[in-house]
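Dropping the structure in here first, questions after.
All protein chains but one are shown in place.
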């Protein structure tokens, strides 16, 4: 089968021909990919930013945002069967460790992360596990929802953690209205009555944000921190959802947060550097966010099926994976790019 | 009356003779100081670290950790009367803003912070408000509990926020077993069944920590991060209570925190500088902490009266305030220094 | 001035001529009533159901849901001034007890409840306190929002407590779509993405519920518990907001709740009688709800000003108070009746 594989860091991936995976373990599931999302993390992987964290052996297949149809299952699988349409939680988990027993899938002691530390879904088939499969309504096309498997769940997870802080009268800044941010805005609209202020460099992204429910949009032109401060009567926002968190945005994100507020780091790429006196004199928090739980993905699918979260996607054939990565890197995608094998 | 006043940043304070305060406003309360704690923040104030945040006009009286006896009250005061022994919440609040109406005293929109941004308690008398007064049992001597008014409440507040994270089987690192840390250890012992690991440069501080309930103590000798990692099977601690957060300790604090863990910043003085990829790939948090609420102080007094929190103090006459500050700066105080006018 | 006063339990109130109140205490505020809501609790007061709880001395003025304009203030009042339009939190509080210091206004140890245990607002003027006043936008007419002061805050408070239980995919039953329920539905729509199922005897109330965002409506015809069970695949609802809780509704409310679910009691009037084995074998909860906090009312006003909560009201002149009570008792009011002096 065809697979988009990274051979050398800082070089473009290659579309190789590799053997199809098979379901050997009792809980193995082989999924025929219907849609594989293209994510900024793929760019970061290619740059080698994840290399010291994962130690993955090159070459391997990238693609960590996947949906498709079950084609083969191991002998102990009971929750899905060949033919089922599924969206995949990004990390197959063990189900037995403390974190799994607490529903905290991202912190499973034994999970894998296909597309990050093992072969992923920018391919015709993907090997995953029964515990990663969320069944889709048969009428749903995998390519239409694939971006919820990583961009969606990550945005949803961060919003859900922020909900208790976002009572009526609060302000939530969404920094970055791209692949994740445009979903985050919709999740905020569905789950809160907060005032949503979106900051992005790109006027088109801001126009989309407004359609999706943003109450205010601000061009990230260097004066945006002041603009947020003014808009909040000098206070800043109760929550900043920072979908960028690199190239200075991470410093702005903290600066836009009010006393007792929380800066949610979701994007990444640079260091955040804050005087501890600023943290304690205002009692502000910096909150890490990593993908989401299996139940987060199930809940997000409820929102999607109710039409409360809709994806703005641009599809590419698998053979055009490099174009898709290139378009993303150059800011030519509104919403999310999806490979359809 | 005598008062310890700062005239010039980076110079020693001076013991001046100034007029006694009087209760002019309806909720004003004048307290005769029975004990005023000496805190690392006083050193930071003298260094000018707080100057840009408070804009206080020099000279002014320092001392933000106070207990004593009510001497005069304004006409609308109903909760205390002259003669009552009281410990003082550090920030008199308005009682009417959103934060006050949520019990969140530290974020009152109109509070003052005597000793930080207005005249404090290193003096014979202090002007405060009815809303700051917590009545003491008549048998309690103010000098014996004064350190709970700031060191105590701050340690308690951080511990109370951490309690939900510290179920049996977890590890909590206490970084710094000084004035605040030695109270934090006792609060952890009273409110949780977590394993308490204390890190400090000073072997005497560690010996005290063990007496107070620490399960493990580690000398902060440069290998302490490795020691914590090893002790936690390579994982790190669910919570790090960082009572130091300067001179590198803030970086170590984050490094000792496990996946999904939280680094509580309580001390301060340097910058914390973390790659955002480290925050998101492990979903760790950096949590700000600022003093505590009025109810925190009331609860802490319950622990103190039950003998569950005892203070290690060293008393000085008011005239020896400079000696006390000097002893603190040079690590010659175990527990907390208290001025007794 | 005119005031609607109860002289004898189980007899109709009388419109008396009584002296106007004045602001004697430092925090007293006299409000000219612009709108006073008519509530089922007024009927329960007249029936004597509250007599053993309040011990109020008859005659007294009823009316616990009030908005209007400040006319006179005591010397220590700083947050409002004569002329301000205000909506009133129903219970003036002391601001100094544990509950007040935790933002938990309903459990103030020293509060009063005008209209319940002291003279209320079915009159031309009402005596209240600075701590009860929430300032209105000058363009808002008190009569248009008065019903938020008790019906609104009570519905909002219950919904806000339920929000953490109502993630996407859950079902919330609203039992009773009258004065409180029709606000509850709108709060659920604003703050959650739960599926809202409304149960009421009255088809007109159900029609209104649908307009306000109910996803399903069920006539309370004796088969409604079965209908909810069927609609939830035999499970019942995660949350039942029981705005009736009398005459059998309280038993149905519990019966419609699923394993690990919560039955919120908001209405009242009968006993709830449940086998403890049913409570423990399914781990269900019965949750009490009493009005709401000052901040709840502020948040609700945010929703109202954003058009997310709109009231369905029917106004009556003060002289027609008895007609209004009669209409309520006989189910002739959709939404809420408001007296406008």
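We just call them A, B and C in the order they show up, numbering each chain from 1.
As a convention for this text, a residue touches a chain if its C-beta (ideal position, glycine included) is under 8 Å from a C-beta of that chain, and two chains touch if they have at least 3 such contacts.
This one's a predicted model, so the numbers in the text were calculated from it and none came from an experiment.
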{"item": "Displayed chains contacting the withheld chain", "value": "A, B, C"}
{"item": "Residue in contact with the excluded chain [from C:76, C:286, C:306 or C:322]", "value": "C:286"}
{"item": "Residue, one of C:112, C:232 or C:250, that touches the chain absent here", "value": "C:250"}
{"item": "Candidate in contact with the missing chain, chosen from B:154, B:192 or B:260", "value": "B:192"}
{"item": "Options A:53, A:101 or A:141, residue touching the unrepresented chain", "value": "A:101"}
{"item": "Contact footprint on chain A, counting only the chain that is left out", "value": "26-27, 75-76, 78-79, 95-96, 98, 101-105, 130-131, 293-295, 298"}
{"item": "Chain C residues that touch the omitted chain in the full complex", "value": "44, 49-50, 53, 98-99, 104, 106-107, 169, 245-246, 250, 259-260, 265-277, 279-290"}
{"item": "Where the unshown chain meets chain B, residue by residue", "value": "160, 163-164, 167-169, 190-193, 298-300, 302-303, 306, 308"}
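One rule holds in what follows: only the chains that are shown with their structure count from here on.
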{"item": "Whole-Å separation of chain centres (CA-atom averages), chain B against chain C", "value": "42"}
{"item": "Set of chain B residues in contact with two or more other chains", "value": "98, 104"}
